[in-house]
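Sharing a structure below in structure tokens format, with a few things to ask.
The complex appears here without one of its protein chains, the remainder shown in place.
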Amino acid sequence: MPRPTPRTITFTIDGSEVQAPENAMLVDAAKHGDVEIPVFCYEPKLGAPVGACRMCLVEIEGIPKLQTGCSTPVKDGMVVHTSSPRVKVAQEAVVEFLLINHPLDCPVCDKGGECPLQDIAFGWGAGASRFVEPKRHFVKPLALSEKIAIDRERCILCYRCVRFSQEISEDYQLVLAERGAHSYIATFDGAPYEAPFSGNIVELCPVGALTSRDYRFRARPWDVEDAGTLCTLCPSQCNVSLTIRDERVMRVLARDNPDVDDGWLCDRGRFAYPALAEGRVSEPLIRDGGELRPVSWERALDEAAGHLARAAGGGTRVGALAGGGATNEEGMALARLMRETLGSPHLDSRVAGALPLELHRALAEPSLQAKVPDLEFAHAVLVLDCDPIADAPILDLRLRKGARRHGTKLVRAGREQLLDEAQRSELVEQLRAAGEEVVALWHERLSAGADGEAAVRALLDLAATLKLSDTEGAGLLEIPTHANGRGLREAGVLPDDDGLDSGSIVEAFVSGELSCLYLLGVDSPVSGDGTIIAHAPFLTDALREHADVVFPAEAYPEKEGTVTHPDGTAQRVRRAVRHLGEIRDERQVLEELAIRIGAGVPA
Amino acid sequence: MTPKLRQEIEAKMALYPDRHSATLPALEAAQRVYGWCSPQALEEVAEAMDVTPAYLESVATFYDMLETEPAGRHSIYVCTNISCSLLGADELFRSIADAAGDDPEFNVRPFECLGACDIAPIASVDGVYVGPLSTEDVPQLLEDIRCERPVLPNKQLVKRPCADPGASA
Partner (left out) sequence: MKLLFENIDEPGLATREVYERRGGYESLRKALAMEPEAVLAELEASGLRGRGGAGFAMGKKVSFLPKGSIEKYLVCNADESEPGTFKDRELMQKSPHMLIEGIVIASYAAGASRSFIYIRGEYVQQADILDAALVQARAAGYVGEDILGSGHSLSLVVHRGAGAYICGEETGLLDSLEGKRGNPRLKPPFPANQGLYQGPTLINNVETLATVPAIIRIGGEGYAKLGTDTSKGTKLVSVSGHVKRPGNYEIELGVPSREIVYGLAGGLSEGREVKCWFPGGSSSPVLTKDDLDLPYDFDSMAKAGSMLGSGAIIVVDDSTPILDVALKVAKFYAHESCGKCTPCREGTNWTVKMLERIETGEATPMDLEIMASVQEHIIGNCLCVLGDAMAMPIGSMIAKFRDEFERHIEQVRAAHAPAAGAPALTGALA
């Protein structure tokens, strides 16, 4: 589908000639001339402008009435005034109107200090109000959901939150009730607003009407620092900005990256952070007298190195599994430890299936790679054996966006349809009918099971039939099971030709063929007579019962490194807070083990 | 939901290229059955129309004729807008409201211009326009409703000739 490639035009704003992309809305075009036009309801992420708040009124020569800058596309030669006397009167009027029912309780409002209403009232308001009548009142604050509080008195009815619910997440639970000055944001019969992306409305709210209940009264904007990193709780790898106070994550905000997340976050990514600080393993543990007990790093590293060296001494008796948010660097360190130090070919980062390397190479063929924005502009997307909302939530929003704004056709199919030749041809026809640009979004689980390999071959066959590798904007996009599944594979966390794949590693450990199992970012899948060494953020029951050495793992805000997005783009994970307790950099732990084993640890 | 109501809603949806267009007719039909757009009614209509109940609540609270609180079976809308109020509509409304008292059968509401200022002051009784009304008409009006008779037959709008003297010539 054609993507916007606007030409550059010249227009005049407040007396200066400015170049801007043609048809950009005036509020965006103005930024090219360092002119700010104030807005409340305008938010391009939410789709077409609605022109409701009227804050962005500007004067355009040749048009008698003031126009909304949010909805007027800039044209070549346009002459715009944003601070003429007429515009100033209108701006001051709108600020005055907005404040007549706003409680002005800024000193106790969480939004204070980072509030667009405050900023705009300061920058564009008259500084005084002539309103002396009683303001409207609501019961406040109410729990809109377990996570979000709503203060209806502060609401300026900008429509952003309801537009999000109706046009972005499309859950249509959040609505406007009543009419006129009595309007308020509501849910059906007062039910809680529970939806996978509900937290975005807190960030969209330009006033303190919607606040995060976890964050309420926890910090003021001048108490905190922002730290940009990635959320590695799932393969979406959304870009986030963490709000940090005293080395603690206070909240998680979206950090707009159109190639990854489009500026949205799922509720898990947004609200899971308290769990990243509580109940964590914060020091090394080793099994002693049947129980895991805290020990010094020296002791734990020696113990682990000893286990590994002893197991490796017997030939190829160590296996390793990696996953979760383990970084590329950690993956490489693990691969070196296994291959070079321990001489073991048994390592894997895949959960399902054991595709031959040639298939992995075919799937990773550069011309066959689809990017996230391709999901939005493709003529059709084949959603294959996956449930985006569960597998990589943020992609669900991208698919909805494509379907809603660009008419992208969504075709859902399972592996049966792919494997059956007749059904596959039907699928091909269906996709071809929509257009040439087709993206197949599929999940790693497609490669699982006895016919997993056949399914992947069928997928490659479908891609060849549709000529996806020759078509710009078309291709394949795999959602791996682990957040950095693609990165770990590419870092070499795959079995060698004579190595065991993940399923076989587990079997071999149970049968005793492998005597030591090294786990990086994955929970213990089994028990066995052998030794389990694990990096873990939490002590699961399985670890508590079976692990012999536990290294405390870093939560993602503590990590430094890179991960690889499912579409192949490398992304940087940056440390936002210092390590909890005794936690150490996990890559260094892996390297330290290699050094100790290489130096010949006491057996 | 009664099969009859479901059928009616489905028939309404079939009239439009987009089923959402049947929202007002569907809510109106549900209100006829349930007496008001109760949460239960909204949930059932939502199910029949494949929309969320929140969407219906949002629509229902926007329109004056859709009741989102329990209401009496007989609606008496008394126009209290400008032309009617110039001719005593506010007093008329109070008189009807007082006479109806707390009889749960009645839903007496002051209403915006009903579009019959030629017979001001007027009321719409279950959709039937009557006027010009005075406070003296009130007992008869309520009695007619209680007895399920045609309300004030001599004052019904549909029976009035056009005011334009040249019209019927």
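For this structure, a couple of remarks:
When the chains are written out, they are named A and B in that same order, and each has its own residue count from 1.
Just so it is clear, a residue touches a chain if its C-beta (ideal position, glycine included) is under 8 Å from a C-beta of that chain, and two chains touch if they have at least 3 such contacts.
Quick caveat: nothing in here was measured; it's all calculated off a predicted structure.
Among the residues A:T12, A:S71, A:S469 or A:T562, only A:S71 touches the chain that is left out of the figure. Although one chain is not drawn, the whole complex shows that of B:A71, B:A120, B:V138 or B:L152 it is B:A120 that touches it. Considering the whole complex, the residue from A:G62, A:G180 or A:G290 that touches the absent chain is A:G180.
Of the residues in chain B, those that touch the hidden partner chain are 15-25, 27-28, 58-59, 62-66, 77, 81-83, 85-87, 111-120, 124, 127-129, 157-158, 161-169. Hidden from this view is one chain, which touches chain A at 49-55, 57, 65-66, 68, 71, 89-90, 93-94, 96-98, 100-101, 130-131, 133-134, 156-157, 159, 176, 178-183.
Basically, only the chains that are shown with their structure count from here on.
The touching residues of chain A, when paired with chain B in their complex, are 171-179, 186-189. Per the touch definition, chain B reaches chain A in the complex via residues 39, 42, 51-55, 57-58, 61-62.
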